[in-house]
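Read the structure below first, then the notes.
A single protein chain has been omitted from the complex, and every remaining protein chain is retained in its original position.
Letters A and B mark the chains in the order given here, with residues in each chain numbered from 1 onward.
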Amino acid sequence: MEIVAFAALLIGATLRIGAPIAFAALGATFAERAGVINVGLEGIMLFGAFAGVLVSYLTGNPWLGVAGAVVTGVIVAALLGVASITFGANQIVAGMAINILALGLTRFGLDVIWDRPGVSPSVPGLEPVHLPILSDLPVVGEAIFRQNGLVLLLFVLVIISTVVLRRSRFGRHMEAVGEAPEAADSVGISVHRTRYAALLISGALASLGGVALSLGALTYFVEGMTAGRGFIGLAANIFGRWTAVGAFLAALLFGLAGALQVSLQVAGVQVPSQFLLILPYVLTIVALAGAVGRSRAPAALGRPYRTG
Amino acid sequence: MTVPVSGEVSLGARTSGGPSPLVRMRSISRRFGHVLANDSVDLELDSGEVHAVLGENGAGKSTLMHILSGSLRPDDGIIELDGLPVRFANPRAAIIAGIGMVHQHFKLVPTMSVAANIMLNDEPSRGGLVDERAARSEVRELCTRFGLDLDPDARIRDISVAAQQKVEILKVLRRQVRLLILDEPTAVLTPQEVRDLFRFLEGLVEGGTGIVLITHKLSEALGIADRLTILRGGRVVSSRTPDDLTPSQLAKLMVGRDVLLEVRRRPATSGESVLAMRDVRAVDGRGVEALRGLDLDIRAREVLGVAGVDGNGQQQLVEILAGIRVATGGSIEWLGEPIQIGSVAEQMRRGIAYIPEDRQQRGLIMDLDVRENLILRRFRDEPFAHRLRLRPTAIEQHARDVIDTFQVRARPTDAARNLSGGNQQKVVVGRELKGVPRLLIAAQPTRGVDVGATQFVYDQLLAARDAGAAILLVSFDLDELFALSDRLAVIYEGRIVETFDPRAVDEEQLGLAMAGVRGNATFA
Partner (left out) sequence: MRSSSVWLWPECVGTRPLLSQSRPAASVFALLLALASGAVLLLIAGHEPLAAYSALLNGAAGSDSRLGETLMNAVPLILTGLAVGVAFRAGLFNIGAEGQLLMGAVVTAGLAPTLALPWFLTLPLLIVVGGLAGALWAFVPGLLKARLGANEVISSLMMSYIAFYVTEYLVVNPLKAEGVLPATELVPEANRLPRMGDVLSGVGQSLGLSAEEIPGDFLGRLHLGLPIALLVALGTSYLLWRTVPGFAIRILGLNPEAATYGGVRVGRAIILTMMLSGAIAGLAGAIQVLGVNYRMSSTFSPGFGFTGIAVALLGNITPVGIVLAAVLFAVLQTGGQVMQRSAEIPVAIVTIVQALVIFFVAVQLRLPRSYLYVWGARLRARAARWRS
């Protein structure tokens, strides 16, 4: 297979595989900047994937499915918020509980709603979007600009997120809450409310990642289909140093590993799949080892805040 | 009746008129658990004057001012502003009413800029986005107006502590407050910076702002205050002008006992050299050099007091001797032999005991019981352990012994959390003093401890001294230092600059040394 075609294939695959991770990574960025470790991203992704398929099945409209996924993600995130922010439950434990709950509830749902073990029926999925000039560009058009709507939404969201995080009042408040909650509290910023907001946003983003998987890359739900992408998203955020663009690029990098594996297989090259698949995890550990010291995590990350 | 809404002030019916002071606090009471921090306190504050609120640790000054600035709510009593009763739901409400507080521990976001911190939660914005240029120019304008010098774009973690304090002050001043409360502002400043600060405050006062200065430093209070209020044990002991008040009279009012200033003790007959430090250097937690060539000698059977403004290296000195921190330069001799300090365990083996300055954070484990806390340092050694196995009977017996000897009001199985502050400190002291150590490092040993337990601690320290120990007493409490020390060293900017005989020096001389001034020269 010639190089250019391979490159196009690779880029396209990277975007398709990396998009769900990127959504999750963005979600992690928002949550962690405000000081909340959202380990439950994985579970919210799965819930989102399921909800998207369910709504698309019921309405026949995949974009309604996307909306349904976002609503679900926000609700689950709210639950996580109540547990960890209001009740002071340990964020990591509550998050893991959500992950396991997602596995169980979605499996249960598959059984109860469709009476099917493991896979849902095929539902209307997101079609690739045709952009006027861009999609018709020779190589790039196929690879980048013929993705489904969610991938394009991703690009937009990355830009919006960067602006919000760095230049908006809300972004400033989030930074204050994540770095020095006492300082934020002393000027009247509600630490709890800001963290809730960040958590809800991260839930919405994570569920977008889930539905990008179930309705974007595929057209059905498979039990456990997120397979750790939520955690990879968490890792991507760390690798990307807690910035929106960094998280996005890191997620794409991690997606590249998976895409390489697929593309190489298609191109007929024999490489044991596991070598490429462990790349994201190894890279994250490298990042953890190197990132600390240059760019730290938000100082108050993971600490519940008790108002006097 | 009015409804207090977050961010707003609720006003009630007007009380009787007359030329009222700016603020009047009436019968304010506030309790924390068993402790009555404020007991029916009355206070009047005027604009255009500096009012110092004095008192020891735990006297209730911070609590009172937190109530006034809206961070805490009183259990009882009224605050009147311009004659009208007010109730602040939160600090924001107080600021809107014109009362702002600069905290002792700065509430700043280290990763954000000066301008961002000053504008926090009040940022100038255009369409939801922060208007950086407007923020910057407002900060510059504020700086000019108040005669301060700050770079709006500098990050908080990159600027000096004094500059950070200015940021905190600007945060408050920008809201046109009429009353500015400062909580121990000079604790983190060099003498030059203190002079700058006081000059700045005087400027504010001339402009009509009222200033409240919370402090425990007698000389400062006497120097700048127009009026003083002294708190002791949660109550107002005196409220007056500083005329005709000497430091020792003031000290007596604050402390309420002569006993403290004249602890009877046998004069020291100091013995052989226990510890000799030469040109020792060290850095602090942020990598800044904290000890810059420190020389120190301690002998057996003497109490060496170390006086100094917090932040001059005391902490690092103590940590090195305890084995928690490694010195970056210089030499240390122990009992005449040069040594390298390797670890905490090694220091313990040498017979070095350490009463840490923060018993709740460092000295005790709140969730463990008295028995376990008592073996916190020696759980590896006989008789508490045999090889790797703990020996519960020995541990229990030890607890009983200490409780008996030191009269701790607790049972061996009580969790440390449930003991009073004084009893907690007794546990720490009992742990460190059971058996006479060679060297005892006592850092703020009576902080937050009631009178009775304080007396007890002093007795124990002196008894240890008489039994042969060398004692290094690091304290911010000058009276304590005067009472207990056989020699009094002053630490300034990481060096011991002078050593006095506490009976032959007065507080002013000492204060000058602490400020880095000796005779007519200042220390480099």
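Things worth noting here:
Following the convention adopted for this analysis, contacts are C-beta pairs under 8 Å (C-beta built on N, C-alpha and C of every residue); 3 or more make two chains touch, one makes a residue touch a chain.
Note that this is a predicted model, so its numbers are computed, not measured.
For the chain left out of this panel, the touching residue among B:Leu376, B:Ala394, B:Val451 or B:Val505 is B:Leu376.
Considering B:Met348, B:Leu419, B:Val457 or B:Leu488, the position touching the chain not shown turns out to be B:Met348 (whole complex). Checked against the hidden chain, the listed residues B:Leu129, B:Leu245, B:Ile339 or B:Met366 yield one contact partner: B:Met366. Screening A:Thr59, A:Asn90, A:Ser190 or A:Thr219 for touch with the missing chain picks out A:Asn90. Although one chain is not shown, part of subunit B still touches it, namely residues 1-4, 10, 12, 73, 87, 104-105, 187-188, 284-286, 310-311, 315, 319, 322-325, 343-345, 348, 354, 356-358, 361-368, 372, 375-377, 379-380, 385, 388-390, 392. Residues of subunit A that touch the chain left out of the display are 37, 39, 83, 87-94, 96-101, 103-105, 107-108, 111-112, 228, 231, 234-235, 238, 272, 274-275, 277-278, 281-282, 284-285, 288-289, 292-293, 297, 301-304.
Note that only the chains that are shown with their structure count from here on.
Centres computed as Cα averages put subunit A at a distance of 47 Å from subunit B. The residues of subunit B lying in touch with subunit A in their complex are 7, 71-72, 90-92, 103, 106-112, 116-117, 120-123, 125, 128-130, 171.
Interface of subunit A with subunit B (complex): residues 163, 167-170, 172-173, 175-176, 179-180, 182-189, 299, 308.
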